[in-house]
Every structure is written in C-alpha cells, then in structure tokens.
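Heads up, one of the protein chains got dropped from this complex, but the rest are sitting where they should.
This part shows subunit A:
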Amino acid sequence: MSQGALQQAHEDVHKTQPWNNPDTVPFIRFENVTKKFGDFYAVDDVSLDIYRHELFALLGGSGCGKTTLLRMLAGFEEPTSGKIFIDGVDMAGVPPYERPTNMMFQSYALFPHMSVEQNVAFGLHQDGLPKSEIRTLVSDMLALVQMSKFATRKPHQLSGGQRQRVALARSLVKNPKVLLLDEPLGALDKKLREQTQFELVNIQEKVGTTFVMVTHDQEEAMTMASRISVMNDGVIKQTGTPFELYEYPNSRFTANFVGQVNLIEGVLVDDDEKYAIIRSDDADCDIYIDHAVQGHQGMTFWIAIRPERVRLITEKPEDTKYNCLSGKVEEIGYLGGLSTYHVRLDSGIRIKVTEPNSTRQIEPRYTWDDRVWATWESGAASVLSQ
C-alpha cells in the first residue's frame, strides 16, 4: 500500500467508524479477559474490540488495570481466563517474541550499551534481515522521527524527548501489526508533551499501524485517540470516541474522569416522552431536562453539568422555577483565557463554573462573595443513573 493510501485508510477510521458497523471484523479482540494477581483482580472480565488503524487509548488512574491489559497484548502476562485475538489469531501461549506487536515502554527501555542506530536495528537483527536492508529501514525510520543526526549517540547522551523518539522508532521499525504505547509521553514535560501528542498522531497516520496506548492523562487521550476506554478497578466503565465520552458519559465515574463536571443528586418527580423533572435537596429549584429518561418516578439520578455550560448572572432572573441556582462566588481562578469560579450554593454544595474571557474587561466580572445565579440550557445536562 502506498503512503497516500495508508493515510487514506487511517483517516477513514474517523469517518467510517468501524465500531458502529456490525459487519466490520475487529482487529484486536478481548473476550471476557480476567487477570488475577493472587486474590487481586487486575483485570476483571473485560471484553473489548479494537479496529484496524485505530489509535485506541486505555484511560484510567493508577492500578485500574490498563497497563495489565496492554501487557497481556504484548505477551508479558497471560490472562487468567478469557481470550485475546490479534488479527483473528488466538494469542494464548504465544510468547512476546512471536507476537505481531511491539511495545514502547514507559521508561523507553533503550539499551544503554547500544547507540541509537543499534537500538533501532536490534529488532530487525532478530528477524535475520540482510544488513543492507536493515540499514535502509533504520535510516528511514530515524528520518521519520527526525533523529538521523543522532544515529551514533548513546541513549544517555539524548534528552528525554529524543529518547522518546528513539523508543518509538525502535518499536515501529519492525512494522508490527499493533504498536503498544505505555504512557508514551509520561516522562516529558508539559510543553514537549503537547507538541509530541500531535507528532505521534501524525506518525500514526503516516504509517497506518494500529496503536493501542495507555495513559492516565485524559487530555492526552482526548487529543490523540480515535476511541477511548475509561477503566476503573479492572473494569471498562465506558468505551467511545472522545466526543461521546464527554457529551454522553454513562456514569458519574466517566463524567468525572473525562473533563470536569458538576454532579447534583436528585429524584425523578415528573416525566413524559419529551421532558423530565428532577428534584434535589441540593438545588433550590427543580431541574428540567428536555428529553425523556429511562426510569420510574422516585428513582435517584445524578445531573451532570459541565462547568463551561453553566452561565452566571448577577441579576435575579424573572423565571427561577427551573435550572436556576443561587449562590455566592467563593473562589476565583483567573487563567487569562478563561476564568473558573467556585460558587457556594445556598443549599451548601459547591459548583464549578468556567467562563471564557472573550471580551476585554475593564475590571473582573465577579468578585468574592458576589451573589450570582447559575443557569443552564435544559439540554446541557446529562442524566446519569449510576
């Protein structure tokens, strides 16, 4: 396949959305995979499909099982039960050195006694390729990650960002079916990380390899991934595109983990095909939702509202029946482009609001202890039952 065609194939992932097409055969498949360490369930009955050309992210806090899942793909751990398929082949009992995967380690794991070139060539030597071919492949790969100049350096003579590129080159040069990345940008400082995120995506688009990445950084996952699985306690809480996860979280955990959110607990008091009304002890008004919810009256729900979807007003609105909470500004974070406000509601709970500073102000819009009313569009909130 030519470069152009490869790139086409990848870009299509976002358009074709193979995960929405039941006829597409998944490239990687986890079938009820469980991994126990002693009595501890690191991964608990996970089933997951990943499609060709995806840049898939496993997102979660430390100890959530994301790295174990990745290591099972690489072959460093065997599942306690369940099956893993890569490109239709059952991976049970296949050792790491026979798997069509390569891994980029969190520590990069560059061989300190070898030069950049030797590190990148290492895997190709194991395949017994002719020397001339190895040389071409290595120099092409170093060019791709812009490290040609440093070919003869030893790893300790490189900066963190350069080591990261060498590690990427070393794992990509074998042209694996799946590239596994364990916190690929974790060791870089913030600025370099942001820059490298896009580079990594570009490289992935160029080579078309399926990437599976582990990260604890939701922003990184959102920026880079075609789809994300949010994990907690060895379980996948939700899988979806960054858009789906942010706009349609299925649980309080996902809503909290992906971006920031205000959660208000309440009880369904009235519903219809077109609307639902939720009453909460924490709100001094009822909450109106512009769509039907799954559930019966009297059931507990959580309203999830993103801070940037809440509007603050200083005058008491005329209609305060629905979606209007009054409170006092308790904390202000001025970030330049945005300001964040913590508003202590009269009911006692605190909500977070972010507002863009899209026009230049003579003085700050609100100050501490200002009385404000927080409102939002009836379609802005998600209703969560768990």
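As a working rule, a contact is a pair of C-beta atoms (placed from the backbone, for glycine too) under 8 Å apart; a residue touches a chain by one contact, two chains touch by 3 or more; residues count from 1.
We take it that contacts and distances are computed from a predicted model.
For the chain of the complex excluded from view, the name given in UniProt is "Spermidine/putrescine ABC transporter permease" [choices: "Spermidine/putrescine ABC transporter permease", "Acyl carrier protein", "Cation:proton antiporter" or "Cytochrome bc1 complex cytochrome c subunit"].
Checked against the hidden chain, the listed residues A:K154, A:R309, A:R344 or A:R371 yield one contact partner: A:K154. Within the whole complex, the absent chain has one touching residue among A:G61, A:P95 or A:G333, and that is A:P95.
From the options A:K35, A:K66 or A:R170, the residue with contact to the unseen chain in the full assembly is A:R170.
Contact with the omitted chain, checked across A:F111, A:Y334 or A:W368, is made by A:F111. Although one chain is not drawn, its touching partners on subunit A can still be listed: residues 74-76, 95-97, 101-103, 105-107, 109-113, 122-123, 126-127, 154, 156-157, 170-171, 174.
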